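Mind looking over this structure? Questions follow.
Up next, subunit A:
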Amino acid sequence: MSTKKTESTKQDTPTEPILRTEDVRKEFGNLVAVDGVSLEFYDDEIVGIIGPNGAGKTTYTNLISGALSLTGGRIVFDGDDISDLRKYKRVRRGLVRSFQIPQIYDELTVFENVQSSVISRNEKNNRLFTLTSRDTDSIDETERLLEMFNLETHADEHTEHLPHGVRKILDVAMSFALRPKLMVLDEPTSGVGSREKNAVMETITDAAIDRNIGLIFIEHDMELIRNYSDRIVALHEGRVLADDDPSTVMNSEEVNQFILEGGV
Partner candidate 1 sequence: MPIESLTVNAFNGLYFAALLFFASVGLTLVFGILNLLNMAHAAFYGLGAYVAVWTLNNMGDVTTSTVALLTVLVLVIPLVVFVLSAALDKTVFAPLYEIEHVYQLLATFGVILMIDDIIKFIWGASPITVDGATDPSRQLGTLDLLGVSVSAYRSFVIVIAIACAVGLYLMFVKTKLGKISQAMSEDYEMVQMLGINVNRVRVLIFSISVAIAALGGALFVPFATATPAVTLEYVLLSFAVIVIGGLGSLKGVIVAALVIGMVRSFGIAYFPALELAIVFGLMALVIIFKPEGLFGDEGVVE
Partner candidate 2 sequence: MNERNTRISRRHFLKGSAAVTTLGSLAGCALLQEDFGGEEIDGIPDEPFRIVQVLFESGPPAFYGEEAMNASDMLVDQINEDGGLIGEREIEVVDRLDEDAGPDSLISDVQAMAQEGEVDMLMGIISSAHSLAVAPAADDQQFPFLVTMPGTYQLFEENPDMEYVVRTAGTNAAGAVGAVRMVEQMDDIETVVTVDPDYAWGHDHQEMFEAGLEAVGVDVEIIESRYPELGETDYSAHVSAIADQEPDLLFSSLWGGDIATFVSQGVDGGLFEAVDESLLIGDTGAPLLNSLGDAMPENVWLGGRGGYQPNYRYDEDESHREFVDEYYERYDQLPGWGAYHEWMGFQALQEGVESAVSIIGDWPTGEQLMAAMNNIAFEAPHGQHTMYGPQAVAPAVFGRPTDDHDLPVDHPLLGEFEFIEATEVNPPQDVLTMDWVDELEPVTG
Partner candidate 3 sequence: MSTRLPTFEDVQIKEVKGAILDKRLLTGGVLFVALALYPGLTMNAYHTRLLAWIMCFAIAALGFNVVLGYTGLLSFGHAAFFGTGMYTVVIAMQSAGITDLIVLLVLATLMAGVVGAIIGALSVKTHEIYFALLTLALAQLLYVLAARDVGGLTRGTDGIALNRPDFLGIPIGDAPAHIYLMGFYYHVILVCLFATIIVLWIVLRSPFGLTLKMIRENEMRAEMSGVPILRYRLYSMILSAMIVGLGGALYAVVVGHITPEYLDWTMSGEIVFMTLLGGIGTFLGPVIGAGGFILLQEVALNFTTYWHFTMGLVLFVVVLTLREKGIWGGAKALVDRVNDRRDDS
């Protein structure tokens, strides 16, 4: 459970937000998927995003990560306008996302999976004549990360046959290896057994707090949302329905009407 839960809400934080979206819009033909969303996120908070299917949650995160281009509005990250920045450049600035279905490299070992992220973060991809097995810097850091996420025992395994929960953790570990300032997680516990869900969330939030990383996560499990968020944003039909501390949002009438009863 987050220890800084009460310290930070946007009203009483004097620092600049790490991410600000200003009136961002996304249209697919006639369909308006995201309809002018303006939000701010800080690097010391954990924000949960909720909303029914089709509310625009995933589209919104795709706009942030650059997987989709904006129809309108702008996105400011760490003080710079990144609206037109390519995906990989956003990642290099510290805006990182993980995926609903774990996106890992199946034919590489767990160790290589994480090491690849470390190398990419150091922008050493273009080193041609050094062996990765001799690159002590990245090896040391990879070891630490594996330890942190309790993956040491799997280090030498190819990832194809790992249990789903471990794959999920690995995916997150790879994102952490990128040393993000802000991480966007799309349903970090989907597909994970209900008993493991808390453990997964615990690992993630602990790491985030430890490293001072802001977290945004989409989640359908209201229990998890309530337990791990410092703040909750509710989306509905591409618009912000509520943006406040968890208890306020959960008790809001509109949220109850459109989202909580909507069969989630």
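Basically, contacts are C-beta pairs under 8 Å (C-beta built on N, C-alpha and C of every residue); 3 or more make two chains touch, one makes a residue touch a chain; residues count from 1.
These made the cut because all candidates are chains of the complex that A comes from, given by their letters.
On a predicted model such as this, the values are computed, not experimentally measured, just so you know.
> All of these sit in the same complex as subunit A, but only one touches it there. Which of 1, 2 or 3 is it?
In this complex, the candidate that touches subunit A is number 3.
> Using the touch definition up top, name the residues of subunit A that touch candidate 3 in the complex.
Result: residues 65, 86-89, 91-92, 96-97, 99, 103-109, 111-112, 115-117, 119-121, 123-133, 135, 138-140, 142-143, 152, 155-156, 174, 178 of subunit A touch candidate 3.
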